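Shown here is a partial selection of chains from the complex, left in place.
Letters A, B and C mark the chains as written, and numbering starts fresh at 1 in each.
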Amino acid sequence: GDDSDAGDKGDKGDTEKTTLTVFAAASLTKTFEQLETTFEDAHPDVDVKLSFGGSSDLVAQITEGARADVFASADTKNMDKLVAADLDDGDPAEFATNTLVIAVPPGNPAGVEGLADLGDKDLDVVVCAPEVPCGSASVEVAKAAGVTLAPDSEEQSVTDVLGKVESGEADAGLVYVTDVKGAGDAVEGIEFPESGEVVNHYPIVGVKDSAHADLARAWIELVLGEGQAVFTSAGFGPPAA
Amino acid sequence: MSVNIDIRVADRDVEVAFDVAAGETVAILGPNGAGKSTTLDVVGGLLRPDAGRVALDGDVLTGDGRWVAPHARRTALLAQDPLLFPHLSVLENVAFGPRSRGTGRRAARASAEQWLAEVDATELAGRRPAQLSGGQAQRVAIARALAADPRLLLLDEPMAALDIAVAPALRQLLRRVLAGRTAVVVTHHVLDALLLADRVVVLEGGRVVEQGPARDVLSRPRSSFAARFAGLNLVAGTATPDGVRRPDGSVLHGTPGDPAPAAGDEAVAVFRPSAVAVHREPPGGSPRNALVVRIDELEPHGDTLRVRAGDLAADVTLAAATELGLAPGTEVVFVVKATEVSVHAR
Amino acid sequence: MSRSRHVGLPRWVYLPAALAGVFVVLPVASLATRIAWADFPGLVTSDAALSALDLSLRTSAASTLLCLVLGVPLAVVLARSEARWLGPARSLVLLPLVLPPVVGGIALLAAFGRKGLLGAQLEAWGIQIAFSTIAVVMAQTFVSLPFLVVSLEGALRTAGERYDVVAASLGAAPTTVLRRVTLPLVLPGLASGAVLAFARSLGEFGATVTFAGSLEGTTRTLPLLIYNLRVTDADAAVAMALLLVVVAVLVIGLVRPRGAL
């Protein structure tokens, strides 16, 4: 449901558009950009501004005073930080999930078949650093599968892992399903059974003291409702809760 | 604009004190490394002395805990190295001083053009310093210093690197601009000292070894350095068309020197003792000047003998002195050719 | 038509010089081979690209200006003053150089952010710097300033003080000396410094993203856009990077004074 002008508290002239600022994890870039169009069609006097970044960067920015109306995180840990800082406006809601997959260069030159191959020291394997969300997920999955990973590099972000695989530098890397899907022909995804053991949850929440709380609520409704199709087609799983 | 200088620069072993009266030009003479440039640097404010003071008309520039910045002293220094600003044209270089003193662009330009004309460098106005020959650069540097219209002008060997064709013209220019101006000029040339300066200060090893009116120092030097290039005969009087009329009415014939005097002007006739021949009787022949004098003293001077009679001196060989039987008290005739006597305006 | 006196260079010098050139140019050329040239015009003229480019150029120009205004005096003081305490001060100027840019951003937040040292005061006055375009300029200035200062100070020391002294003795007050002699004489060094600062500002990413955030039209400069695009569309990111390079080389080529880099 969208109630068009409901949230507009704009006190500027009607030529000026009201701006809704959405902070979202980088992995949500494509989907949120699609939703931006949908939202702006429905609210012609609203200009949605998206700011993407690492979830932890975004939380840090909000706590430092960046003006955000909505925050969508790629994990619960960073959302908890926002809540702990008492900057949430209501309870966070989960809107998508994501699981890991093995990314290999097109044609899978190294013949990777499953997670066990990622323990092979002769292969050039890249994963995310344990400090970042996809890295901690990788560690957990490996533990669940009883595999000891032998990475040649622990990257700072999924993008860096993907970049190494795309460029053929690495024979295999652990990334999210959505990343492989988003990369198109540049990489191939190899599913492995243990991936279900570790599921990444995506929560969203309005930011406290937003000047456009109503619009923020409208955006969140879009994400939880009509927008679900967009997430599904991008490879996200449905929210767990 | 009188100047009192009394300074010490310990690490160069320079300790110099002398005064410059208002409107006076003082020449500093001395061997290489004597402290001449150092003295000018201190007066110009480019070097802080370890002790002592420099005062201009009673205003203390350095010393007594005061320090006036170089630009506020209105002392233009022409250093030994011309150091024209490489990024400015010749004209802009000369206009730099006036512009810095707040003169308008057009007026500064006009005055720069005038000074360039004075040093015979008008056609160089548009060039960059890198496109000048050594002597041309030196001339432009002189124009630049003069254009700054300073209260006290400090010139460090302004005539070095000038060809002998320009040097006289520039010497005359300097004479003209230095007249009535307070200035200190470092030079290695006796003629510059004589013609440009009222007083001479001789430095050696960082100390003043002799100072006094230019004529005295140059005619009767006491320091060994001055003695090497001075010891001239100087005869003052009024100019006549072909010489100088002395106060006693006699005329000393000569040829017009660098700043040629007009008849009736105050003038000085200059000739070297070595040009003076000594005779017992007035000889015939071309020499125009025969002065009857009584010998005061004879002093050996290298392998020649200096014969002093009143203000005048003659150098003769020992052989000639013996032959002529010269001795103090003898009456002799000092003979000097008119072509050896140059007559300069004072 | 001055013909400079000229001494040849040793021949072997050209070998490492060429190697250096190749080392710098080859990667960029390789990058160009990766571009889908058909899509290129569309990519670089998209709204997002143009708005980011515009923001990048404006903020970089502003920060270069700020670097000149603040950095030239600092370089002059460091090069000419003989005060003892300047030794340590000189090292401090290097701080932003060694700080990884992201940490620089954190430091800026610590000083000017809402919770920063000055931030509370500024907020009381109704000024919020972080996450605004001003923040972008500040971040760029912070990281670029040392480049200007260091290269200008080197040039000032190399040039020496002989002409300054002459100018002063001709009656030029210190300000005049600075304006008409000191700075014109180090123009090549000054230009190099400004170019370095501009280039560094144009490529600045870490401090900006941390201190200013990444919001289209306000704080999302071209490098930030490139970073974002890399997540979704690596090819577009590369195309945009090439755009940045071309623009930078053009701007620098147009503004640099004769004979200066």
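We adopt the following convention: contacts are C-beta pairs under 8 Å (C-beta built on N, C-alpha and C of every residue); 3 or more make two chains touch, one makes a residue touch a chain.
Worth saying up front: this structure is predicted, and the values here are computed from it rather than measured.
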Handout entry: Overall composition (this structure file), stated as a label formula
Key = A x1, B x2, C x2
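In this text, only the chains that are shown with their structure count from here on.
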Exercise for the section: Give me the ID of the chain with the smallest distance between its Cα centroid and the all-protein Cα centroid. Expected result: C
Handout entry: Inter-chain centre distance, chain A versus chain C - centres from mean C-alpha coordinates, in Å
Key = 33
Completion exercise
Chain-centre distance (mean CA atoms) for chain B and chain C, in whole Å, is 56
Exercise for the section: Give, as an integer number of Å, the spacing between the C-alpha centres of chain B and chain A. Expected result: 89
Practice task
Would you mind listing the residues of chain A that make contact with two or more other chains?
Solution key: none
Fill in the blank from the handout: Among chain B residues, those touching two or more other chains are none
Handout entry: Residue ranges of chain C touching chain B (in the complex, touch as defined)
Key = 2, 4, 162-163, 165-174, 176-177, 180-181, 184-185, 187
Practice task
In the complex, go through chain B and note every residue touching chain C.
Solution key: 44-46, 69-72, 74-77, 79, 83, 85-87, 96-97, 99-101, 128, 130-131, 144-145, 148, 150, 154
Exercise for the section: Note which residues of chain A are touching chain C in the complex, please. Expected result: 21, 26-27, 29-30, 49-53, 57, 60-61, 63-67, 158-159, 163, 166, 182-183, 186
